[in-house]
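Note that one protein chain is taken out, while the other chains of the complex remain in position.
Order as written gives the chain letters A, B and C; numbering starts at 1 within each chain.
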């Protein structure tokens, strides 16, 4: 039996990535695609790379008959999302890719996103969508909040280490390198090819990046006490991929073993042999996350490197993985595409 | 029933692309991978993006038991290929990706490749592997010669036009733009990132590119008289993709209709609406070829633009499409992955 | 004695390139920089790469005292430019980089730019700014109209050939490859890094590109009869550089000799040895144009390749070269910076 899928916000990169993935999913059919400002257009006009697919035309959200939808992906901007989801049927299964339901705490949301939350009941209901760590909650959830792509990259490196108590919780530093597709398709001067190609710079440095709200929430919850990490993101001249270089204090081999044990049966989290570090080139277009650990020459320090595709494992792939769980399908269905290289 | 597949030359880009594609093919299993200089290594060491797959170790060719192989892809350099295939069992189904068996004529081979052919019997036996035009021959062939990636791009634009007699055969010009992965993985100064990124130049200009041998052979055969096209390739700072801008003299709308009719039922050849021209971005990682036609302001002139992924539809995807036919499988099996964008 | 320079439209790429070049010019000082929407900002805020320079703040045009300006560069959009220059003092020397004064014919302007010209007297007064071919007119001009960057690239390849009558005037084809900085700094979806990097496509194909107005005007004037070229531009994933592949019918060696003779004493136009073709990599950041000629395998056909930096020789370098002439300075002053590679 095929599940009927709606995607709200299909004219952005994460929306298109969902369509790409679901196109090869054996048990899902896309029955509605919304994009308010492009309603009426064919998806092939907005994303010509999808022209070989037989897809519904883009429509406005209120043109969708949600009684005929089994699960809805919502790939809209934060803020807007709260209002849209509040207006959807309360029994509709939803995987949200925005930031609106990631934070459990209303005050934390307001602090990081600069406005009070307008759908506190939904915020309370939502399950944090980091699949590998919230499987059972997700399987029974109605509303799942996809994680930030940077937040996912850092958490895959750190969660088992914090849980196992093998690193110093007061000295965790994440230096992150991100491709540009995470910044979306809305035209901005700083995202032009002429501005970005051939160079790099930091952004939201100094502890201002909103994904810190997720790190704080999750790491403190695992540790059972407040944990604050230092986090400096950089924008790189590449389209897809995030590499997090995570600096920790602890024994490198113990750290490696901890990750290996934690992820031994995870289909998408691949821990490299000790001393090898991964490249973003090796996960592009896929739902895989590669992790590596090396010790530093300074005793007691280790470096964990985590890479994933921000549009896939970092958002749309993760969303599909969660949707599989919510629909009672095998978790990996439609997600085992190999990365593409070169 | 799964078919047992060997890939010779698995340490190059087309070999790796074959592995990537076959990984999602429901009726094929890779049972042998050869790479002489890297024999003994795991594929994950040579191509870490494939580390999630369970693959045989790289071996030397003579370590393969070909009695346990149903079909063999050969992705070795031209010249070497002749000798290797000559030594393989004569009943083994082979899809060759090199240039060694593309030209029917021994003199033409010697002219373009600078050495006499050493396996004339195989040359005579081989079928030219442009799937959409040699389906029945390929289905019953033992040895299929994959086309040049540039040669495929140009032929998809021109074959129906030459066959239908709707263009001037004496004034065909192909200005081609190619990504760098077609040049292979062997280190050369001119292929370094520092040399290539951010610029463009011609190569093999003036009628020296070897794929002209294929154009001459095929176009003359279709026309029933000698046809010589002008062909200037350019190298672009992109990894995958070929765009052929084909200049012809004829009526643009007739040309468009001719392509539309010719490809109406082709799953992988997509003709855009009249006046729209395709981008290489929209076919990366896929077996699709997009074609567009526009008339020029000068009456009687038209431009046909054809784009495909050199590693996929231009070589490994085409090879798999041919293998499907040779094994009696549905032609599109394992090949309907959507392109990846951005 | 230093000449006082104003630059209108200093917040765009050609404006910034003018600042970069004039910074090393021994006889010019920038005394005013305008950018209406960024008036009040320091140039270092708009273009941090210029932060080491001591520059005037950006201002509105009407804040400039033009009685204290010896020469004004105008790097504003077409349309706007007509009105701005109409309002400037009629004795002010002006080098305009827009399209507004390139075409001598009012009807041609309206045809290509879609609106009637609003400053016909200035249009009549302006001199076409292709320095190497209009030196004496430029030296005595008050208003010089910089050429289109694509138009310059094509003309350097073709003007001497048309003048010498060594090519067929009815079969000239320009297939052009352009970097993205020519499209400017205004944010547009199609100019985003995520959209452009790693691919290529045509634009304004079919005879719609506005620079055709310049080709028509100039080539017809040289030939003494109408000449219409075919012209297909492509956008490439590189920031700077244009490569024009010009297909002509004529004797390749004669063509090469014609270019060599024509440019023998030109400091910026470098003709490569016969059979060698240039790369855009070798002119980035400079005022040099490299040209090469090769014969095709089809007798009587030749390919001329011309490369230049669209922001430099294609616009701001050309503008400075013209300004030198207008101010009685050595033509090459401030323009002999080597290209940058890699």
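Odds and ends about this structure:
One rule holds in what follows: contacts are C-beta pairs under 8 Å (C-beta built on N, C-alpha and C of every residue); 3 or more make two chains touch, one makes a residue touch a chain.
Bear in mind the structure is a predicted one, so any value in this text is a computation, not a measurement.
For the chain that is not shown, the touched chains among those present are A, B, C, taking the whole complex.
In the complete assembly, the contact with the undisplayed chain comes from B:185, out of B:57, B:142, B:185 or B:297. Taking the complete complex into account, A:236 is the one of A:236, A:289 or A:319 that touches the chain left out. Contact with the omitted chain, checked across C:36, C:251 or C:282, is made by C:282.
Mapped onto chain B, the footprint of the missing chain covers residues 13, 180-181, 183, 185-189, 191-198, 237-239. Mapped onto chain C, contacts with the missing chain fall at residues 13, 16, 19-20, 23-24, 47-53, 181, 197-198, 239-240, 267, 270, 272, 278-279, 281-285, 288, 290, 336-342.
For chain A, the residues in touch with the chain missing from this view are 173, 175, 177, 194-195, 197-202, 205-208, 212, 228, 230, 232, 234, 236-241, 243, 245, 247, 275, 277-282, 284, 294-298, 301, 303, 305, 342.
Keep this in mind: only the chains that are shown with their structure count from here on.
Chain closest to the overall centre, judged by the mean of its C-alpha atoms against the mean of all protein C-alpha atoms: B. For the self-contact between chain A and chain C, the two sides draw on mostly identical residue numbers; the shared fraction is above half.
Centroid analysis (C-alpha atoms only) places C farthest from chain A.
Centroids built from CA atoms put chain C at 45 Å from chain A.
Residue positions of chain B touching 2 or more other chains, listed in rising order: 197-198, 239-240, 278-279, 281-282, 284, 342.
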